Each structure stands twice: as structure tokens, then as C-alpha cells.
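Here the complex is missing a single protein chain, while all its other protein chains stay put.
Chain IDs A and B follow the sequence of writing; residue 1 opens each chain.
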Amino acid sequence: MSIELRNVSKRFGDVVAVDDVSFSVGDGELVALLGPSGGGKTTVLRMIAGLEMPSGGDLLIRGQRVNDVAVQQRNIGFVFQGYALFRTMSVFDNIAFGLSIRRWSRSDIQSRVEELVGIFGLGGLERRLPHQLSGGQRQRVAIARALASKPGVLLLDEPFAAVDAKIRQELREWLVRLHDQLDVTTVFVTHDQEEAMEVASRIVIFSRGKLEQIGSPRDVYEQPVNEFVARFIGVMNVLELTVKGGVAQFGQLSFPSHGKADGQTLRIGFRPYAIKVSRNPAEYPFRAVLKHVFFLGVMLRIELVTPEGSSLRVRISKEEFSRLGLVEDEPVSFFIREYRVLGGDGEFEAHANSVLPEGFGEGI
Amino acid sequence: MAGIVTRVRPRTDARSQRGSEEPAWVRGSLIAAGGLFAAVFLVLPLANVFWQAFSKGWFVYIQAIRHPDSWAAIRLTLVVAAITVPFNTVFGISAAWCIAKFEFRGKALLTTLIDLPFSVSPVVAGLMFAVLFGLQGYWGDWFQARDIKVIFATPGIVLATIFVTFPFVARELIPVMKAGGSDQEQAALTLGASGWQTFFRVTLPNIKWGLLYGIILCNARAMGEYGAVSVVSGHIGGRTDTLPLRIDKLYVGYQGAAAFACASLLALLALVTLAIKSYLEWRADAAHAQGQSDVSESDKTPNP
Partner (left out) sequence: MSSNAKRILPGFGLSLGYTLAYLGALVLIPIGGLVLRSLRISPSDFWHLATTPRALAAFKLTFSASFVAALINSVMGTLLAWILTRYSFPGRRMLDALIDFPFALPTAVAGLTLADMFGPHGWLGKFLVPLGIKAVYSPLGVTLALTFVGMPFVVRTLQPVLESLDRDVEEAAAVLGAGRWTTFRRVIAPLLFPPLLTGFALSFARAIGEYGSVVFISGNLQGKTEIAPYLVWLRLEDYDYDGAMALSLILLVVSFVLLGVINTLERWAGRFQT
């Protein structure tokens, strides 16, 4: 089932939790609502479910306006952050709850619950009470319960927040497979950008109640529309330069002025992977000292400190690191392959990445 | 350095293993003092009730309880509790629902007002109903004209008892309902349950032990209320005497053993109440401990 929000707002007293948000989720999609806490993403999810009423705007499910449809009638599966399993009911009764409310026959309930118990690997646990389950099992019961009456939409609030880091990874992959198998429109809320990137086919990014960007994981990473998104999705180095004589400069670093007049400042941002480093001080135009190396598995993060005192984060592979023969506390030269011009208020001026032209940084 | 080290000695005596524990003799005397106080004020009064009740033998005991006035008092006490407890239970659930599950202005005031009857002297509480329904009271004439007896009759006793036992169920339920949050109720709504279905199938099972506890406390107090009832009852033997009033009458009439026989019934009620309460607390503790430890072994993600 498709979901559409048109200019939806939500105010709690004087606080605007969601501010004029519009987006749509296609039939069968798997979408993440991503943002820092307090960004309004959970409120959006609860409004889709009918657990909060929008203060303004329209909410459509399968093209029908549902603002006034009660939560019971929306036929939505909702998985709460703490799962909200019924403490006094067994696993079986939890999963069967929605079915018995809908007056399914006893035998239909029995077979549907059995089916779900099979799908979710809960066999043998049917008689257990929620407090006798592990975190991962509780989560599966919660999802099974939400899906029991075959809702058109599955909504999950921070589905991985309450499980161990160790099994979180497995659960992510499992959710993707589950979604592919069941073909149910799924929307989940998360504050973890890695989780959103890995699980969702599209990501909706919120901050302070506003929708910042919507797009595929690749879009939001490579084409962030503003500095907030760029910094929230992955890491970005930011430099502030002053334009002098038609060239933006900060110490040794110089960039094209991008139309700024003399005396104005120019902010640029670049990803850690956009930096090329060499042990040979003459290979690249800029100088720095390699301060720290962090081993993160296949990739390494290294930190460069420029003579101006800025520290830059660089990401390179392990192979490249050994090929380059870099050593901590030794001088290196570097070069910024690709960067973006940042506006004063965090907006990007140009939506394309810029490549440092030949000739810049030479002769230093 | 070595000198400093050797000078520092443990200050407590040898039997105390840890620095944050009192020496054994301190512990022993504190326990003895507390135990003595509890013995004088808790155990002896209780034992004395049963001792005196049976001081003249089983026969006198049975006779005292089987006396028609005693039987009437027992019946009236049961009737009053049977009306009072359900009324205050429904109220308690309703009050706890709106206070625990919703935010609204004036909630703190409402909570305080619900506690108000606890701080009113029972005699003053009885007087209130005498002022409303008595012959010199506000509505006395109206009821008199219709020949409805409130004061010096069962309705007055019920009203006074409802007043003094008013907060019990609500007070027990509010924290229990608050602790449950409202996620489970919201989950029931997303699964299609109506308000009443949510209440009966999700909320009520969650609060049932707290509710039971509130009900037994309310019941114990309702059956044992003396001050408020003594103002509105009129002390008509065999008709408006509740069990506590009957005890009073027997005691004043120098029938000590009989008074204690009736008192032993109420003391038994108190003991049963305490036993249920302890059982419920033990259950809650056990459930809590289980919830902490009994997390199952396998936690493999299945393949869908």
C-alpha cells in the first residue's frame, strides 16, 4: 500500500515537532526515516499509524485520506521501540491478539499463528511469556504480532535499538530478506545512518521537524543537498577560506573563489575518501603531518594536521596504507580530489561536486 | 612509608568483614531493640485478642458469636463491605486510568483530593453525613418526607464507609498503571482493539495483582471501620450495629470474653489481609527476579 504525506505538521503546544513535511512511499517499498533524536521522525511514524493526529496537512494511504480514520481501522502493523508485548500473554496469545479482535475463527487463528511461528523461527516458544524471551526473540514476536492480520503497511520504531550490537547486524539482513519475502510496504525509524543505508531502499532525512532530503542511500551520500545531510550521512571535512585576489585561501590551501568577491569567506566540504596522501612531500601540493592512524578493519582512518592547525580525516584501505608506507608523526603531502562549496547557512551553493583544477596549490 | 602502613589498623572488630558493616554487637542490639518494640506493639496485642477470646472456653466463644445481635452485626458488616468495595473499586480503576494514562491540567490537585478522606478524622467524616442527611441537616426533611432513612440506617453506614475507604483502590492502582506505561495499550489499538477490549484484555490483566491488593485493603478497612460508623449508625442492637460497634457494646456491657470473641473475627480478617498482601508482594518480587534472569539461551536469527 502506498503512503503519502502532504504538508503534514504536528505541534505539541508551542513546539513544532513536524513542520510541513511531504513525501510518499511506494507500494512495497522499504523506507527509513532517519535523523537525530528530536528530529520528528518518530512523530511522523506515529501519525502514519494513527497514534498521533496531524495538526495540519493530509495523510493518504492507498490514495485515501486517513486523517480521520481511527488507529484501529487503519490496518497497520506497528512495532514499538520497546516492543510493547502483552506481559500477561504467551507468545501465541500475543501473536493471536489482533486476529481474535478481528473475530477470526479458532482454527484460522491456530493455523495463521503456526505459520508465523514458523516464519519467525519461534517454534517451541509459543507458551512462553515475554519476560522469558531474549531481546531478539521479543522483537520477532513483536513483528509477528504486527504482521498477523496481514496489514498493508509495517511500521517499526527504532527496531534495532533494544538488541545487542552483536546480533543487530544479523537482524538488519534478516529484515531485508523478510521484506523481500512478504512484500509489505515497510517504514522504519532509526537514528543510525549506517543502519538506514544498509537496510532501506530509500531514506527520508529529518532534522528539527523538517524534511531535509529524500533519496536512495547512494543519492544522499553522494549528492547531499546541504551541510546537515552531508555531515549526518558519513563524515565530512569542512574548511573555511578567505577570498583574496580572486583565490580562496587558508594558509597554504587555495581554491577557486567560486564567484565570491575579495574579503568574503568560502566554506568547502569534502569526504575523507576524497583526499590523496603521499609520503613524498613533493608529490602533492599541500603539506601536513600524519598524526594518528585508526584501524577499523579493512579501512583505516588517518588524521592529518595541517600547518594551519586544522585536522583532516582521511579514509584509505589497508592495502593502500601499506603501499604508501605511511608512518605516524611524519610529514606527508596531500591533495583534495573532490569537494563541495558550502553556503553560509549550510545550504550547498552548487549541487555538483567540484574538482580542484590543475594549477591550484602548485608552487608552494 | 612502612611506618604509616603498620600504624593503620582496621578499626572495627575482627568479626566484621567489611568496612561498611556495623560490628556484630551493634547489629545484635539494634535487632533486639526493634524486635522488643515489635513484640510489645504488634505480637502481644494480636495474641491477646485470641487469648482473651478463648479465655472462657470454646463454648462461650461460640455462644458469643451465635448471639442474634452478633449474627446481625456480622451480616450488616458483610453487606456494607459488599456495597462499599465494588463502588470504590470502580472508582479506583476510573481514577487511576485518567491519572496514570493521561496528562491534563489539575492532575496534581485531583490526586490530592482523592487522598483527602485519609486525612479526615473518621468521627468528622461521620458528622459530615449527619449534617447532610440528619434531621437538622440540609436534606433531612426531604428524606424524612419520603420516609427514607439514611442516618441511623444502612445507607448512612454505607456512605460513611465509602468515605473513609475512598482512596484505597485508587492509591494502589495509580503507581501500578503508571509503571505499565501506555505502550501495550497503544499496541492493542494498532491491532484493532476497541477501548473496552484494550482495557479488559490488556490493562486489567496487567494490573490485576495491584487491584486485588487495593480491594483487600479497602475491604479490611470497610469491615473494621468504627469511628465514622459509630456516628451515623444510631447503635440499634440487631439492626444498625456493625461488628466493631457490637464489640464496643459488649465491652461496655462488661462482656469481655464475648467482645474479644467478636474482635477475634476482625483480627482474623486482618491476618488474612496481611497474608494475601505478603503473598502478592512475594509474587511480584519473584516475577521481577524471574524477569531479570530467565532470558533464554538461543538467540539465532531465523531464515525467513
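In the analysis below, contacts are C-beta pairs under 8 Å (C-beta built on N, C-alpha and C of every residue); 3 or more make two chains touch, one makes a residue touch a chain.
Since we're looking at a predicted model, the values are computed, not measured.
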*Would you indicate which residue among B:A72, B:V85 or B:L159 is in contact with the undisplayed chain?*
B:L159
*Chain not shown, touching residues in chain A*: 12-13, 50-53, 55, 71
*Sites on chain B contacted by the missing partner chain, in the whole complex*: 11-12, 18-23, 26-27, 30-31, 33-35, 37-38, 40-46, 48-49, 52, 90-91, 94-95, 97-98, 101-105, 110, 112-117, 119-125, 127-132, 134, 136-138, 159, 162-163, 166, 182, 185-186, 189, 194-195, 198-199, 217, 220, 223-227, 230-231, 243-245, 247-248, 251, 256, 259-260, 263, 266-267, 269-271, 273-275, 277-278
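FYI, only the chains that are shown with their structure count from here on.
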*How many Å are there between the centre of chain A and the centre of chain B, using C-alpha atoms for each centre?*
53
*Would you mind writing out the residues of chain B in touch with chain A in their complex?*
183-184, 186-194, 197, 201-202, 205-206, 287, 290-291, 294-304
*Contacting residues of chain A [partner chain B, same complex]*: 49-51, 71-78, 80, 82, 84-89, 97-98, 101-102, 119-121, 125, 128, 131-137, 140, 145-146, 148-149, 167, 170-171, 173-174, 177-178, 181-182
